[in-house]
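Omission of a single protein chain aside, the complex is shown with its protein chains in their original locations.
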Amino acid sequence: MATTAVPVPQAGERSRWATIWEWITTVDHKRIGILYIFTAIAFFVWGGIDALLLRIQLAAPENNFLSPQVYNELFTMHGTTMVFMAVMPLNVGLGNFIVPLMVGANDMAYPRLNALSYWLFLFGGIFLSSSYIIGHPPDAGWFAYAPLSANGGVLPKTNAMDFWVIGINILGVSSILGAVNFIVTILNLRAPGMKFNRMPLFVWAQLVVAFLIVFAFPSITVASILLYFDRNFGTAFFLPERGGDPMLWQHLFWFFGHPEVYILILPAFGIISEVFPVFSRKPIFGYAFIAYSSVAIGFLGFTVWAHHMFAVGMGPIANAAFSATSLMISIPTGVKIFNWLATLWGGSLNFKTPLYYGVAFIFLFVIGGITGVMLAIPPLDYQTTDSYFVVGHFHYVLFGGAIFGLFAGFYYWWPKMFGRMLSERLGIWQFWLMFIGMNLTFMPMHYLGMIGQPRRTWTYEAGMGFEFWNLMETIGALIIALSVAIFLLNVILSRRNGEIPGDDPWDGHTLEWATSSPPPAHNFDKMPVIRSRRPVWDLKYGDAQHFTEPRDVKAAGSTDEDEHSHGIHLPPPSFYPIILAFGLTVAGYGLLYIYSGGVWGIVIGLSIMWVGIAGLASEAARD
Amino acid sequence: MAQAVAHDQKEHAAGGHGHGHPPTSLGLNSRKVGLWTFISSEAIFFTALISTYLVLKPRNIALGGPEPQDFLGITLTAILAFILLMSSLTMVLALHAVETDNVRGTRLWLGATILLGLMFLGGQVYEFNKLWSEGFHTIVITEPDGKVERIGVAEHHLEEELPHLQAEHPNAQIQDTGRKPVTWTTSLFGSTFFTMTGFHGTHVAIGVVWLSIVLVMSLRGAISSRNSLTVEMAGLYWHFVDLVWVAIFTLIYLI
Amino acid sequence: MANQTSSQAEVAAPHHDAHAPSNVRVYIQIFVVLFVITMVEVFASYLDEPPINLETWIEITVLVALAALKGLLVVMFYMHLRFDSRWFTTLFTTGIIIATLMAIVFLLLWGYKASLGGLVL
Partner (left out) sequence: MPFLYKRSFRSLSLVVIVALFLVSCGTGENPLSIDTPLTTFATDGYESSQIYSLFQPIFWMAIGVFVIVEGLLIWSVIRFRRRPTDGIPVQLHGNLPIELAWTIAPAILVLVIAVLTFRTQAELDRAPQNPLTVTVIGHQWWWEFQYPEGNVITANELHIPANRDVVLNLRSADVIHSFWAPRLSGKTDLIPGHENKLLIRPLGEQQVIVRGHCAEFCGGTHAMMAFHVVVQPQAEFDSWLAQQAAAAATPAGVAQAAASPPATGATVAATVTGEAATGDEVAATTAATVAATANAPETTTPVAEPTSLEAQGYQLFASKGCVGCHAITGYPGAVSRVGPDLTHVGGRQHIVAGWLENTPENMTRWLRDPNEVKPDNVMGTAIKLGTLQDNEIAALTAYLESLK
């Protein structure tokens, strides 16, 4: 029952192995956040290389750079990697680092579970990527439409899609556990005074995202388990020749898939809602509207999934209904954009890299939103769906939206996370290259879709009018690659040469700027009194009436009982999370080779998991 | 609300040196908030499975798969439902015993819950086994105009059913495609039914393991009213699993 | 939740303030009700068969309503939502609402599709 404080030991004079051991056993949300971010950046680069190879293949008509099989594998892995292993974990990583700071907590609600989520993500990612080496990479698209994903059609079936199914489920477990953690942290660990309507909007966004994950992921879990049964155990849920229904896969998939879009984009909304006020020195315009419209978008997100399926022959009534709900969702989204504009309006805009990305986010997301409305109109969708128009549309949303938002967040929070600034000069270079490359890559796709280029095709015939713009797109993709390379360079350089910022380099508003950069293991020595949405701003500019000295955290931590103020204690490091995650992954490989001794893999994996579970349970009982 | 806060603080003061956190902003225990969130997620998991069963049901029948009502005995499932309801009762009694520091009662009722859980699992194994050993025949009726109809007939009805079908379709060609066992892979009914009830059974089994751990803790004297939450959490999960059976019982067995 | 004054809550209040009324009698009463409903359900499952011959949709409505009632009782009393924080109710009902929406839309879509024809087996 020891409750003494266990500080995270300072690295430095210790050996390299000790440092690695510290990172492996860490339960500190800030370290886990950093692990998330760097792992996800690695996968982002990997997924980007996939995309570059795809673009090189498409640079010229009837190109033979890639075989159709490799092309199909690469676009499947590009989508899967970017969605599950890059953008989602980048969001989770930023959230992991920032959310507890923003709400004034010492850590996430369940620090060990947090570590488990990370290790599951890493191992799930490795599991999926290992298909490049030890098997066949998944090749039926990230949407894995049955029956193609179930029996492969006329050509012999490989275990490629088993990698996908099992990998997705490992990543899904990671996401659901992480989401539960976020929900409890945000609901339950807010500092005194931080009411819901004083929560930073980034926290609101993360809260809504966590709920979306919790409610959307079970659907893909069920769908993919059924798919696994169809592939390996002889059931026929999605196999029409024995009565199964391929449409069932699509509905289950998109019931998850559409909320997933908001899972990817809402954190970027949150980042923008933090960056704009700080860099225009104004409060956010229409706080309540932005917060509640996130909730509205999240809820409506569960009613629109079949707009991905207008062309499957659901019939006019179903199409009309899903069209109506989809159009409706554009209203809260539009309101958000106007609120952001109004936040800039009349401000004093400090043009640093985060704001560049923020403004570009609006610019690009508006385009993605407009084309999104077009796709919500069934007759137009009949022509544009599954064409490059859609590819252009969702890259404006997910690249122009999510990725630009994330870069705004990186440049904004990097000094807080690492105690070093990223270079402004390189940042602006990176920005312009990315902005130009992005538009050059994805804008022509709309046009190409309208003149009939179908998506997911490994090549196209000469004489269709596709040549010129496809070449431009490839050039654009190379420009984006250059820009990402500059970002990586910036990261490396900033480690040694980055300007050392103060605790509050941007004149911030929210609690994370009230602590040091990087923050201490327990996050806060002194906690400002929270009387508004901008506690740190109040501290600096607040009028005398509201101005209060920060309180000592020991006092702030417990409002009533003195027996509690024995200081902050953080949970000790634990290596059980990585063991549990490892066990699940071993079981995953067992499932992969179920007919060639995989049962033993499952048994061994479950045994290892049991060690992890028992260890975690006893640790939980101890503290 | 005030009361809830007071309660939680009391709980905190008593048992929870620490969950490492100061009193929470909602005044609620974090583990309980997490569990309820997870239960909410599980509700959608089971809804997806049940929806799968329901939307594939007509296709199963149109394909001449086995008709559920020929095989699912209401008596047995009513008993299973009764067992689970009973276990929910013993579960709340166990919680009550913990809260009143009734150590014997805690162990007794926890043990009873585990036993009932095992009985339920045993019943399910019995049912699965019974289904597995039964058979059905897909009768293909080809009308003179080329219309094909498939009808699934339980093996134990075959004798009486065939003359009926012949009478109903006097000019049609009636063909029996032979016996197929009612297993996981021979029909959509089997696939959906075994998957859904199998996942439910797995949840029951996990619940049994969870409760057994709590029982062991109680036997070691590690459970008292100070940490009644340990029992309450297991109980919430257990009741949820019961709740799922309420839905499955109605939608699959009765309708 | 404090002002939902049921007799049990008052009885239990001194010991377990905001908590469920740890009243064994109530638990057993609820169990009896659940048991009776289950019996009624089994009976109701014969409503659309001779000799009663009600429409199937009536039977389904009755059964679903009874199941919902059972679920409600379990959640409110055995899972203490009636006496616990409203937050737990919110968390749970949000999930249930989305789940119900999913089930209803799925059934509508498949029912509608079947009415359109287009099923090739």
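Letters A, B and C mark the chains as written, and numbering starts fresh at 1 in each.
What we mean here is this: a residue touches a chain if its C-beta (ideal position, glycine included) is under 8 Å from a C-beta of that chain, and two chains touch if they have at least 3 such contacts.
On a predicted model such as this, the values are computed, not experimentally measured, just so you know.
Among A:I451, A:I500, A:V603 or A:A621, only A:I451 touches the chain left out of the display. Here the missing chain is touched by one residue of A:G244, A:P354, A:G400 or A:G437, and it is A:G244.
Although one chain is not drawn, the whole complex shows that of A:A60, A:V295, A:V373 or A:L478 it is A:V373 that touches it.
Screening A:F363, A:F418, A:F575 or A:Y593 against the full complex identifies A:F363 as the residue touching the chain left out. Interface note: of A:V27, A:V99, A:A140 or A:M434, the residue touching the hidden chain in the full complex is A:A140. In the full complex, chain A contacts the hidden chain through residues 67-69, 72, 139-141, 145, 147-148, 151-156, 240-241, 243-247, 280-289, 311-313, 316, 319-320, 323-324, 327-328, 330-331, 334-335, 337-339, 341-342, 344-351, 359, 362-363, 366-367, 370-371, 373-374, 377-387, 439, 443-444, 446-447, 450-461, 463-465, 467-468, 541.
In this section, only the chains that are shown with their structure count from here on.
Mean C-alpha positions place chain B and chain C at a centre distance of 15 Å. Among all residues of chain C, those that touch two or more other chains are 87, 94-95, 98, 102, 106, 121. Counting partner chains per residue, chain A shows two or more touched chains at residues 187, 214-215, 219, 243, 255. Considering their complex, residues 9, 12-13, 17-26, 28, 30, 33-34, 37-38, 40-42, 44-45, 48-49, 52, 55-56, 59-60, 62-63, 65, 184-185, 187-188, 191-192, 195, 213, 222 of chain B touch chain A.
Touching chain B in their complex are the following residues of chain A: 1, 3, 105-107, 109-111, 176, 179-181, 183-184, 187-192, 194, 214-215, 217-219, 221-223, 225-226, 229, 233-237, 242-245, 248, 252, 255, 557-561, 563-564, 569-571, 617, 621, 623. Of all residues in chain A, those touching chain C in their complex are 187, 211, 214-215, 219, 243, 247, 251, 255, 302-303, 306, 313-315, 317-318.
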